[in-house]
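Of the protein chains in this complex, one is absent; all others appear in place.
By written order: A and B. Residues from 1 in each chain.
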Amino acid sequence: MATKRRTTILVVLGLAAAILVAIWKPTVLIYGVQQAGLYAAIAIPMGLVLGIVHIVNLAHGEFMMIAAYATYFACRATGMDPLIAVLPAAAVTAAFGWVVYKLTIRRALKAPELNQLILTFGLGIMFSQLVNLFFTSQTRKISLDYVSASVTIGETSFGVWQFVFVAVAAAMAYGLKLFLTRTTLGKAALAVGQNPKGAAIVGIDVDRTYGIVFAIAAALVGGMGALFLTRSAIFPAVGSPFTMKSFSLVAMAGIGNIPGILGSAILLGIAESLLRAFRATRGWADIVFFVLIIAVILGRTLKWRKS
Amino acid sequence: MTKLKTEHLTRAFLGLVAVNDVSFSMDEGEILGIIGPNGAGKTTFINLVSGIIMPSSGRVEYKGRDVTYMPAHERARLGIARTYQLIHPLENLSLIENVMVGSIFARRHGLKTARAKAAGLCESLGLSGLDRDTSRLTILEIKKMEIARALANEPEVLFLDEVMAGLNADETRELIAQVQTIARERKLAVGVVEHVMGVIKELTHRVIVLEAGELIAEGPYEQVSKNPRVIEAYLGGAA
Partner (left out) sequence: MNRNLLRALAFAAGALAVSLPAFAGAYPLQVARNVIMYMALALTWDMLLRSGQISFGIAGLFGLGAYATALGVLRAGMGDWLSLAFAPVFAGAAALLIGFLILRLRAMYFSIVTLALAEIFRIVIHNLHDFTGGPEGVVLDGVMLGGSAAALYWLTLGGLAVALGASWWFEKSKFHFALTAIRNNETAARSSGVDIFRWLLATFVITSAIQGLLGGIYVQSYGFATPDSVFDANFTLLPLAIALLGGIHSTIGPVFGAILLGLSSEWLKLRLPYGHLVVYGVIIVVVILFMPQGLYGLARKGLRRAEGRAE
C-alpha cells in the first residue's frame, strides 16, 4: 500500500515536471525521458535482485559492461549488428550471472550483510580490471547509421533512437510484473523474497530460486549491454556509474517496487537533462543522483525513528 | 524509599498494546517478581524502564526524577541496569572485558580500576578463567557474566529477564543464593522475570502479574498465586 502511494506520488511528480519542461524546453524533456529509459532499464534488474535475493549488487554495472564487451567482439568478428546480439548477449550473461551466483554470492548469503557488500564491490573491481587487463582502457565503439535518426517537429529536432530504451524499460517492468504474478516460478520467487524461511518450509528451493533470479537479472542487464553498445562507446569503467545510479533509483522507489523505478528514473532523467541544458550548470548534472540517494536514505531513517 | 516507579506506562506496536497502563513502584532492597504468561509484556516492560525502547505514553520516574524519554545509556549511568532474556555476550571481548564495559562506560572508571572491579565482581559470582573467549563459556557462566556486566554499572535498580532459564536445578539454586546475597549487600532493588514459580516463590518479596500488557494483580507470591484472575490467566495461556 505504501509503495503504491509512493509510485503514485512519483508518477504525478514526474508528469508535472515533464509538462512544465515540455512547454519551456521540449528537447530537455525528450532527452530527459530517453535518458530515464536507459537508467530505468539498467536499474530494474538491480531492483529485482535487491527485492528477492536481498543483496545490493555493487558489480551490477560491470555485468552490463562485460555483456557490452562480449557483444562488441562478437559483432566485430562477424559483422553482426549489436541489435541482433541482444538476445544472445542476454543468454550468455544469464549463464555468467548464474555461475557468479553459485561460486560467490551464494557462499556469502549467510554472512553478515556487510560481507556481501564488500564481496560484490570486489567482484565489480575484478570484472572491470580483468577487462582492462585483456582489452586495455581504450574506448571502443560501433558506429551505426540508424542511431542518428532524428525527427524535426516545428523548430525542434531531436534523435529518436534512444526511445528504444524507454520502450525496453517499460517492457521490462511490465514483463517482470507478469512473471512475478502469473508464473509458478515468479510466484515462488516472490514468496522467497518475502519470507525465505517460510518459502523453504512449503517446499520451494530457495537457493535455486535465488540463482534463477540472479541469472534473470544478469540476462536483462546483459541485453542492455548489447543495446547500450548501439549508442555509446565502451571502456572498462563504463558500467560502474550505473551501479550507483541504479541503486539510487531502487532506493527512491522503495525496495520491491519495480514500477516506481520508472517514475523515479523519469524525475531524475529530466532533472539531469535540465542541468545539462545550460553551460553554467552542465557540470553539476552528475551530482543529482548522489544528492538524491543521500536525501532518500536520510529521509527514510527519519521516518523509521518516528515510528 | 522508592527507587523506581511508573505511571500509566503504555507501549503499542502497530496496534498491539504490549504494555498497557502499568503503574508500579519498587523500593530499595526489594526483590520484585514480574510474572505473566508468554507474550504478556514483561520484556517490553523492562525495555521501557531501561530505555531500550520508548513508551507511547505514561511516565517513568527514577529516584524522583523523570526519566521517561532518557536514552538507555544515560539511565545506565544513573543506576538502572538489566540483563537480557536472549543472551547478549560481546563475543569479541573476553569474559572479564565484557564485565569491564559496564564499569568503563556507566561509571567512567579508567581501565585499571575497571579491571580490578570486574575481577572482584566475577569472583563474587564464582567466575574464573577470566581471560577466556565468551565462546568457551557454559550457559551458566554466560548468564553470570551478564549479571556481572550489569552489576558493573553499580546500579541501584537491576532487572533480570529470565536469567534462570536453561539452567538445571543445582545451577538455579546456586544463582538464587548469589542474587539474594548481592541484593542484600548492595541494597539493590531487583526486578526478576521468571517462568518457574519455585524461583519466584523463593526469591521475591512481592510479585506483579502482567497479562496482555495489563497489570492484573500485585502482592506477596502466596497471596497472588491464589488470585483467581491470575490462575485463569495462566490456565488460559496454557490452553
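Quick note on the criterion: a contact is a pair of C-beta atoms (placed from the backbone, for glycine too) under 8 Å apart; a residue touches a chain by one contact, two chains touch by 3 or more.
The structure displayed is predicted, hence computed values, not measured ones.
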Residue of A:22, A:83 or A:117 in touch with the missing chain, whole complex considered: A:117
Identified contact with the non-displayed chain, of B:30, B:97 or B:141: B:97
Residue among A:185, A:244 or A:277 touching the omitted chain: A:244
Interface residues of subunit A (partner: the chain not displayed): 56, 104, 107-108, 111, 113-115, 117-119, 121-134, 136-137, 236, 244, 247-248, 251, 283-284, 286-287, 289-291, 293-294, 297-298, 301, 305
On subunit B, residues whose C-beta touches the chain left out of the figure: 50-52, 71-74, 76-77, 81-82, 84, 88-93, 97, 100-102, 104-107, 111, 149-150, 152-153
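What we mean here is this: only the chains that are shown with their structure count from here on.
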Inter-chain centre distance, subunit A versus subunit B - centres from mean C-alpha coordinates, in Å: 50
